[in-house]
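Shown here: the complex without one of its protein chains, the others still in place.
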Amino acid sequence: MHHNSMTQQNRLQTGGRINRSRPLSFKYNGTSYPGFEGDTLASALLANGVDVVGRSFKYSRPRGIIAAGADEPNAVLQLGATEATQVPNVRATQQELFDGLVSTSTNGWPSTDNDMMSYIGKVGGRMMPPGFYYKTFMYPQSLWDTYEKFIRKAAGLGRSPVENDPDIYDQLNQHTDVMVVGAGPAGLSAALSAGRTGARVILADEQAEFGGMLLHSDEKINGKPAAEWVASVTKELRAMDNVMLLPRSTVNGYHDHNFLTIHERRTDHLADLAPKGQVRQRMHRVRAGWVVLATGAIERPLVYGNNDVPGCMLASAVSTYIKRYAVVPGNELVVMTTSDRGYKSAFDWQDAGRKVVAIVDTRAEPSGACVVEAQKRGLKVIKGSAVIEVKGSKRVSGAVIASIDASGNKVTGNVRRLSCDTVASAGGWSPAVHLSCHAGSRPDWRDDIQAFVPGKTVQKQLTAGAVNGSYSLVVCLEEGARRGVLAAANAGFGDQSDELVEVALVDEVKEGPTMTLFHIPHTKSTSRAPKQFVDYQTDVTAAGIEVATREGYESIEHVKRYTAMGFGTDQGKLGNINGMAIAAKSMNKTIPETGTTIFRPNYTPITFGAIAGRNCGELFDPKRYSAMHRWHLENGAKFEDVGQWKRPWYFPQPGESMQDSLNRECKAVRDSAGILDASTLGKIDIQGKDAREFLGRVYSNAWAKLGVGKCRYGLMCGEDGMVFDDGVTACLADNHFVMTTTTGGAARVLEWLELYHQTEWPEMEVYFNTVTDHWSTLTISGPNSRKLLAELTDDIDLSKDSFKFMDWKAGTVAGVPARVFRISFTGELSFEVNVQANYGMYVWEKVFEVGAKYNLTPYGTETMHVLRAEKGFIIAGQDTDGSVTPIDLGMSWCVANKKPFSYIGKRGMAREDCVKENRKQLVGLKTKNPQLVIPEGSQAVADPKQPIPMTMLGHVTSSYYSACLNHSIAMGFVRGGLSRMGETVYYPQPDGSVIEAEVCSPIFLDPEGARQNV
Amino acid sequence: MQKYSGFGLFKHALSHHENWQRAWRNPTPKKKYDVIIVGGGGHGLATAYYLAKEHNITNIAVLEKGYLGGGNTARNTTIVRSNYLWDEAAHLYEHAMKLWEGLSQDLNYNVMFSQRGVLNLGHTLQDMRDIERRVNANRLNGIDGEVLDTQQVSEIVPIMDCSSDTRYPVMGASWQPRAGVARHDAVAWGFARAADQLGVDLIQQCEVVDILTEDGAAIGVETKQHGTIKADRIGCVVAGNSSVLAKMAGFSLPLESHPLQALVSEPIKPILDTVVMSNHVHGYVSQSDKGDLVIGAGIDAYTGYGQRGSYSTVEHTIQAIVELFPIFSRVRMNRQWGGIVDTCPDACPIISDTPVENLFFNCGWGTGGFKATPGSGNVFAATLAKGEAHELAKPFSMFRFYDGTLIDEHGAAGVAH
Amino acid sequence: MSELLMAEQEIQTPLHAQMNQLPGEGPRAESPLYHADLTSIANHGPVDGSVHLQELALLGHLVLRGSPQNESFVTGFAQVMGFALPGPMQSAETGDASVRWIAPDEWLLIVPGSEAFSLEKRLREVISGHYSIANVSGGQTVLVLAGRDAVNVLKKSTGYDLHDSNFPVGKVVTTTFAKASAVIRRIGPQKWELVVRRSFSDYLWLWLQDASAEYGLIVRG
Partner (left out) sequence: MFSIYCPYCEEHREEEEFHAKGQAHIPRPLDPDNCSDKEWGEYVYFRDNPRGLHHELWVHGTGCRKFFNITRDTQSYEIKETYKIGTQPRITAIHNQ
């Protein structure tokens, strides 16, 4: 493997959890650097002395790495060696290093135009208080478009790939008794004690290794190094088959009824393209009995002047890089701390052989073991003081320190400068309460620890460790063990006895009290002091927050929205609490008085592809096929999506235009014979002695007298009287019917029938079963259909008199038992052959064998639409839109108001507005120019010359060229249309032309129905 | 009032932004007002503004139980369009559109109204029929719009998968160039600031717990924090709470309150310049000036006041976005949230008098409220001022659900927006 | 021909229409996954993998509806089938007949294809009162999913809890399956039976191939 000559100047020769025997090479901004297995991209960058990892988006200030985990706001990089594998906004602190990793900084500023950058950053900076864009770019109005392009350019971090994602993702549904979130000390002991009860346990942690802070801790558990305890617990857990361990898995959402989403990154640590056949990322959709949140806490940085200069870091992050990755992110360290915590970083730094300039303790009289040790180590501790500002631009060059008063509100003097290149600040901890908020619970403020902890919840949730504000290791371990046992017991495993609680032994270190301090005072007022950053990624400063409150944006939600605090990809993990504290102070309120801070999913961002899983491309939505689909494909059908069904739309022959095909298909049906695959129509088998009465209640027309062997068309309305479905129902036997519905309406109609049966009329003896998929339906239509069918059956008397229009008969077709319905949607002599779907294809092919001599022509939905339109038959969903009654459709013949029972829709149709004379009514439309086809959706007006807005009379619902009639035909709504026969209406077109049409009967062909009654 | 301008900004920069005035006062409520508006969201604040500006009624209080613009105004996906199907809805939304065009100057507050155009995609033959019908109606109603074919759509949004081999190929779209997006919070703040300047009292943290009536007429409200506040007329503009307020006044509404979810990606460089909406695959997306992809879909089917919905809805939405934009597969979802939308059976709002005299309701905007904000406030202000419905508001009476004169916009509003 | 005719004569009871929907010898039957040609995949396809799939094609599917309070329905079934209707979420079987609880008033009976009609006749002979029998043999098919990773394929496809403690052998559940639905019955420690609808079968076939790709799918003839 080739390495360039660069050395990892900040890498220690020993220590850490990196694997020095596995050197890796990666690229950052075009330069390649060495690193080791076990590094994160961030630790590798620091090892190589890379200070600047980006520029801030508003002021374009140089930014460096601050943190070591999910809380990092600055080190947000573009990843990807190829266009298709680009990933924007990857947090370098969470990205494991792999060989060949390619990364670039994603400056807020898109162009490399330095003038523009410096203009915005330096000069413009002062012109950009929070909400500045609300206050300007308004005049002149016409220029806003230009302003906006300029603003948009400045936006965004990384970029989307412009090629399709080559990786695959999926989802696994999980069920568990106990879900433990976080595998730090509390989470590990919770999982262990729960697992030992035999309960199903899932333990998930966002990091590659379990252990959390124990992975870089000096503390001892049961006398052994903490890391050994982690190893032994992990080993025991791995051996339990009731426990599922998910490393590299972030619990991102905690939804209602204990449903959690876990984002598992399975290959992102190997390469930016997953190994062939492997799933890149997987979502676990978890339903948990009980949840133990052991999500830990996030260290708060202190807010001081120029605290964003590279070299300013979290004290805990400094320790993490030294102890876990063997990287010392600088040479000369100044630590600022409000508690004993910061001392630890100084000790680690000193142990790493680098210079500790000073420990600046904001407390006047710090006590605690660490102070004594600092003296033993000969470290300089400056008490009652703070770093009020750092110097330097691309790297810290010095720290300005000063004495502060006991409240931490003002500088009391003694200002001096210390030379250093790193400033670590320790401002206390913020429990990671995020998940506890997702189902609506608000966190509670605790004065004793000056932090929010998970609030009251209706979830089956327990919390353990630092998320509770319990920061000492021994307490974390005990809480974990106890909550694990309790969670398991609540889920029905084991009792809650203490025997199950194994408490590890840890020697406690005595800690002194912590000082409450968020915002370090400066000699100048906040508004005039150097920028003191609160939210780094969104460039929100302490001064900015003061401006917001000064302007009356006083609710913390207003402050956040006005300043954009917390709206970055880190969602304010570092900044929110500091921001609330500063807002509270500027309004003389307490933090809880400014409101609580509520977190939404996701804890950290999730790849869209992972959420979509397999449900994209051809699996985006089911394609439903009839039993004859293969034939349609082989015969060149074009398909129409109807609901989830793929229906043949038309069957073009070589060289045909669509209109040619339709003309040919229509003529074939009218002149001889055509065949349609009608299998997709919904079919509902209805049995029971009340079946007939039930039909009478759900259809608008009468069913009492429909005899066995007969079929009838029906209209179905809602309680509002508006038509929503239609179809033919056949009486198979006195207590047995089969109903057909529209293709798209099948499921809805079945549920509709069940709704009324189950909730309104349970006493009625009737059962409904779907048989849609069970029957294949072949509609043979045309003058020769009888002759054709006769060649395929010898047990059905097809003669005019014995097999009448609207009869059905059973028998065999092509040797296959069939139910044949003599019904017609084309107006021609027509037979619907229903056979069990396993034989649909066979019969279909047999029909074609004998059909050749009749020029049997397959036709699709479009021809079917033309043929029915020639007859004025409606299509529910095309000629109806949920706002028309049967009367509006001119189908009063299909309304039986004398029925004893007030059928569904009757009352609705009788409402004041529905009985008006002048409603929009469905009529036929004959264009003055018979060759002109009115585009569907055209709107009718009485006078095309009237000014806009025009008074519209109704729209065209169906419109075609009728090859059989040699002129166009159309149906549409016209206000009062049924009483306007012969009148002319006008259809203004987008191109300015106007189509004239005469209102007429919608029945254009064979009004007497002679053709279907032969 | 302190005028906002580039020069003002420069001036304040010199004084380190220490002298900005409050955008609005924080007054203690009087005992009585001419008009009380319950609800300090976009619609309520707009109502107050136009009452003061166009009807010279300035003795107004806006009572907000939380913080201004903290409800759906703060939670929507900021789409503004007026290409509705039926005349009544089209005229109302177009009235709003005309007010949007110039709102920043009117309010002296940049609401960042960005007329980048909205595409409503069609994926089936019936979709395209509905689009033709709607666009024809829009044109004859004086609303801009055209029907685009697949080729034209892919020219406007080249990054969208317009190929014919997708599950539901893009067959075309309706295109309204004047439509677009606006900065949602700024709309509430802009109206608040302008209303405050005209003397309107904006009372935050003031929850109405009862509506006081005397022989069938409303005379005031009881509040949690400030006791009784009287008024000659009361307008309720409390999306997500309308049924609760109506119950206080003793009647019910034809409403169901549903969760409506939205989500954003991490900010990425500008890549999508228009708003793309698809009823059929159930997703819509635009890119904010900050760079986030702002995404939403349909409502959750159950009623819910929790400002959150079901994860499966988010999954389906993202599936739709990845289906339309396969290149977004590796982009990451940052945050999700929910609002509460009061939906009417005909997907049209209620702007109406009520069974209680002097009590008026403006509600039921479902998923279409934000885009109507100025228009809604404008016609509701006129309605409150005159005590009878503004011409454009008349068709939206709550009593249409008795006589059946519904305005069924489901075709146009089938998916959240 | 004539006896064939006899066999296929519609039998009209006054109340319900019964019909033998099966032809005699000759006509070719195509199961819902006929086009996938599972047989040749079984013969020539991959042999490595921890997921096994098999279609049990052309069986007889009868949907029985009736109330447990209808004694004639309950006893009639037991009398004809030789075993009782199972309770909620349970199944029962003897030989090549198996029945699944679908709902409080609904069961799915699956038998060899040729027996569907005769069984329906016999059941109708002995059952009285309110009930229904619907032959849905053409409308659905049976898939058997087996092997070490079958459970993981199922975990990708349905949100139902498949753990032994919740889903022992013999239990039946009607639930979501990808974006369709299925009646899932556990028929062995690592063996599951899926009853799926005909029109969704091609989608589910694609889904199952995709979901089992990482484990290796072996098709059984």
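Going in written order, the chains are labelled A, B and C, and every chain counts its residues from 1.
Throughout what follows, a contact is a pair of C-beta atoms (placed from the backbone, for glycine too) under 8 Å apart; a residue touches a chain by one contact, two chains touch by 3 or more.
Since the model is a prediction, treat every value here as computed from it, not as a measurement.
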Point to revise | Touching residue (missing chain; options A:30, A:353, A:762 or A:947) | key: A:762
Check your understanding: Which of these, A:83, A:719, A:849 or A:943, touches the one chain of the complex that we don't see?
Key -> A:719
Review point. Looking at A:911, A:955 or A:1011, which makes contact with the chain not pictured?
Key: A:911
Check your understanding: Taking the full complex into account, what residues of chain A touch the chain not shown?
Key -> 255-259, 287, 439-440, 458, 719-720, 751, 754-755, 758-760, 762, 902, 906-908, 910-912
**Study point:** Contact set of chain C toward the excluded chain (per top definition)
**Key:** 88-89, 102-104, 106, 159-160, 173-176, 181
Study note, to complete from the structure: Had the left-out chain been drawn, it would touch chain B at residues 241, 243-244, 247, 252-257, 301-306, 310-312, 345, 401-404
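Here is the rule we use: only the chains that are shown with their structure count from here on.
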Point to revise | Touch-based graph of the chains, sorted into line, ring, star, complete or other | key: line
Practice item. Averaging each chain's C-alpha atoms to get its centre, pick out the one most distant from chain C. Key: B
Review point. In angstrom, rounded to a whole number, how far apart do the mean CA points of chain B and chain C lie?
Key: 50
Review point. How many angstrom lie between the CA centroids of chain A and chain C, rounded to a whole number?
Key: 35
Review point. From the C-alpha centre of chain A to that of chain B, how far is it in Å?
Key: 22
Revision key, fill the gap. Touching two or more other chains in chain C are residues none
Check your understanding: Residue numbers in chain A touching 2 or more other chains?
Key -> 285, 615, 618, 621, 623
**Study point:** Residues on chain C engaged by chain A in the complex (per definition of touch)
**Key:** 1, 4-5, 8-10, 12-17, 19-24, 26-32, 34-35, 58, 63, 65, 105, 130-140, 152, 155-156, 158-161, 163, 166, 178-180, 197-200, 202-203, 206-207, 210-211, 213-214
Point to revise | Contact footprint of chain A on chain B as seen in their complex | key: 4-6, 8-10, 12-13, 16-18, 20-26, 66-68, 70, 74, 87, 91, 102, 104-105, 108-115, 123-126, 129-137, 139-142, 146-147, 159, 166-168, 183, 185-186, 189-190, 204, 265-271, 281, 288-291, 306-308, 310-311, 314-315, 318-319, 321-323, 326-337, 402-406, 408, 410-411
Exercise for review: Spell out the part of chain A that touches chain C in their complex, as residue ranges.
Suggested key: 170-175, 200, 277-279, 285, 287, 614-615, 618-619, 621-627, 629-630, 645, 680, 685, 687-689, 708, 732-736, 765, 767, 769-776, 794-795, 810-812, 814-817, 819, 835-843
